[in-house]
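The complex appears here without one of its protein chains, the remainder shown in place.
Labels run A and B following the written order; every chain starts at residue 1.
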Amino acid sequence: MNFLAKVLTIVWKDVLAELRTREMFSSMFVFSLLLIVIFNFSFELRVDNMAKVAPGVLWVTFAFASTLELNRSLSLEMENDCLEGLFLAPMDRSVIYFGKMLGNLIFISIIEALMLPIFSVLFELNLIQPSLLLTIFLGTAGIAAVGTLLSAIAVNTRAREVMLPVLLFPIILPVVISAVRVTGGILDGLPLADLAHWLRFLIAFDIIFLVVSYMTFDYVV
Amino acid sequence: MSRRFRLHDFVNWLSGLAMIGALYLVFLYAPTEATMGNVQRIFYFHVSSAWVGFFAFFVTLVAGIAYLRAGKRHWDIVALSSVEIGMTFTAMAVITGSIWAKSTWNAWWPWQQEPRLIMVTILLLLYLAYLMLRAFLEEEERKARLAAVYGIVAFASVPFTFMSIRWWQRLHPVVFEREGIHLAPAMLVTFLFCLATFTIFYFTLLLHRTRLGTLADEAEGLKQKLRSQEGG
Partner (left out) sequence: MIQIQGLAKSFGHTFALQGVDLEVAQGEFLTIVGPNGAGKTTLLRILATLLRPTRGLVHIDGLDLASRSSEIRRRIGFVSHQSLVYANLTAEENLRFYGRIYDVPVLEERVGMLLNLVGLEGRRHDRARTLSRGMQQRLSIARALIHQPSVMLLDEPYTGLDQQATEMLRQLLQSIITESRTVLMTTHNLERALELCDRLAILAKGRIVYETQKSSLTLADLQQAYRRHVENRLTRAEGQA
């Protein structure tokens, strides 16, 4: 069985496990909803124009939901030491990295897809535009790429729930800044050409950190 | 033993003399700046501290890579030492930067006008994350390995963070541009001398701290040996 097939086997395994319990989805969904509600009340008191706050609220929610998912995803592997089961298999360690990364990307994207209609209603904005969806995808890919590696690091520590955000957030700041800028620009009706340099930046970030994470993953596990 | 002792002596003296020279240049030699007055002198220390902060991070990166490839404990000690020293200088850079910002823009933290201040603070956060990671790990080998990987990822993020903050700032037009490297010759000399002094000082501290770490490691090894002998 080739590389890709094994990667997909791992992804399918994660999907199957999640379908069984729906633990991750329910906790991420509820958490994201709570965040939106809190933000709604926190900012509404000061800001008239919802569109100004929306990009920030969107990406803060996505960032926190992502840490939930990343932690959870690797915690599943720690139960019964299943991660060792993967190491015992006659395959490159990078299969594990790509398998988990793809799984993370899919799960986070699904939650984002569920959140967007809710955001749209609450902020009275149309968030379901192709350019916006592309931006969200690129941003999420960056978070998943480096987040998978960092969650593998954090899971070794005594305080893994706290450790992952501490490690992750400074590193994904460029993603958040770019994504918020582009999201704001799209909502303001700017042409995509004006925002192209941010999108190129995101793509560069995604590629570089995919490579760095994939190359260093071996040393983490 | 005596040869190593001479190297330490040499860098100690060099640092000390350079520092005295730097202080002289900064406070007595360099001319007073036209608009801001004497407060501007903090600029020399601020930039030099920030420079050491970034350079130390680079050294951590190199030491981390060396550790992953060779597995020699020594590299991990160098990496940790560099982080401790770098973090101190970065903290100094943040404080002096804030004072500088207050005197230039009349605000302790002008988000829009000083992207570099934000960048230096993020560097400080990266350092803190590195130390926190080490603090929460137990086994020595794992601590060194994971910290090395984080050092690589963290360093890789620095150019991206810097660029994104820069671009983010540009959308908010600044009232007037700061001078940049348009310094009077005397100021330039002072500036470069300070950079050199702080760099020498960094290496001096690195040498001492690394030696301290190596000795502590040896002591731990001897303790373990004694323990296992007593245990039978």
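The rule we apply is simple: a contact is a pair of C-beta atoms (placed from the backbone, for glycine too) under 8 Å apart; a residue touches a chain by one contact, two chains touch by 3 or more.
Quantities reported herein were computed from a predicted structural model and do not represent experimental measurements.
In the whole complex the chain that is left out makes contact with A, B.
The omitted chain makes contact with just one of the residues A:L76, A:L132 or A:L168: A:L76. Subunit B residues in contact with the hidden partner, per the touch definition given at the top, are 139-141, 220-221, 224-225, 228, 230-232.
Within subunit A, the residues in touch with the undisplayed chain are 1, 5-6, 9-10, 13, 16-17, 20-21, 76, 79-82, 84-91.
Throughout what follows, only the chains that are shown with their structure count from here on.
Those residues of subunit A whose C-beta lies close enough to touch subunit B in the complex are 146, 149-150, 153, 156-159, 163, 166-167, 170-171, 173-174, 177-178, 181, 197-198, 201, 204-205, 208-209, 212-213, 216, 219-220. Interface residues of subunit B, counted against subunit A in their complex, comprise 68, 122, 125-126, 128-129, 132-133, 136-137, 142, 145-146, 148-150, 152-154, 156-157, 160-161, 163-165, 167-168, 171.
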